[in-house]
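With one protein chain withheld, the remaining protein chains of the complex are depicted in position.
Moving on to chain A:
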Amino acid sequence: MASTKRLLKELQDYQRDPNDALTELGPVSDDELMHWTAVMKGVNGSPYEGGRWKLDIRVPSNYPLAPPEIKFINRICHPNVNFKTGEICLDLLKNNWSAIYTLSATLTAVHQLLTSAEPDSPLNIDIAALFRQGDIVGAEALIRFYTESERWEGR
């Protein structure tokens, strides 16, 4: 119940004070408060510029003590995101979770991950390899290609 109450507050908070990194955030339906979705914008000035990604957010029943599970639905080419499953490798979502983070704040962290990738602990080895070999041009071209071709258009 504590989690429900808090999620309601977070929802209200987001609706009155939206997050710049997102175009939408909310539960999938009025009855399903533990399952949210979000649509994230790309970062201007980066290869991800103009992108739109749908995210699937599963909130555990002991939230906020445990982190939400966040996944990319449409594909994103990023060293720390699994290309096929959309799993995100971010310490914030695992060991370094803290109860004071809100869903909106967590998604901001995911948004920041777009521009501060960590090729040394990759989930997408191929793009990480390009980065590690210093082939920035190639890596960014690949990212741009997928950002454009996999853009989330659905509503």
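Side notes on the structure shown:
By definition in this document, a residue touches a chain if its C-beta (ideal position, glycine included) is under 8 Å from a C-beta of that chain, and two chains touch if they have at least 3 such contacts; residues count from 1.
As a working rule, contacts and distances are computed from a predicted model.
When the unshown chain is looked up in UniProt, the name that turns up among "tRNA (guanine(10)-N(2))-methyltransferase", "Rab5 GDP/GTP exchange factor", "Increased recombination centers protein 6" or "Postreplication repair E3 ubiquitin-protein ligase RAD18" is "Postreplication repair E3 ubiquitin-protein ligase RAD18".
By the touch rule set out above, chain A reaches the unshown chain at residues 1-6, 8-13, 15-17, 28-32, 34-35, 56, 58-62, 64-66, 69, 73-75, 77, 80, 83-86, 89-96, 98-100, 109, 112-113, 116, 118, 120-127, 129-130, 132-133, 138, 142.
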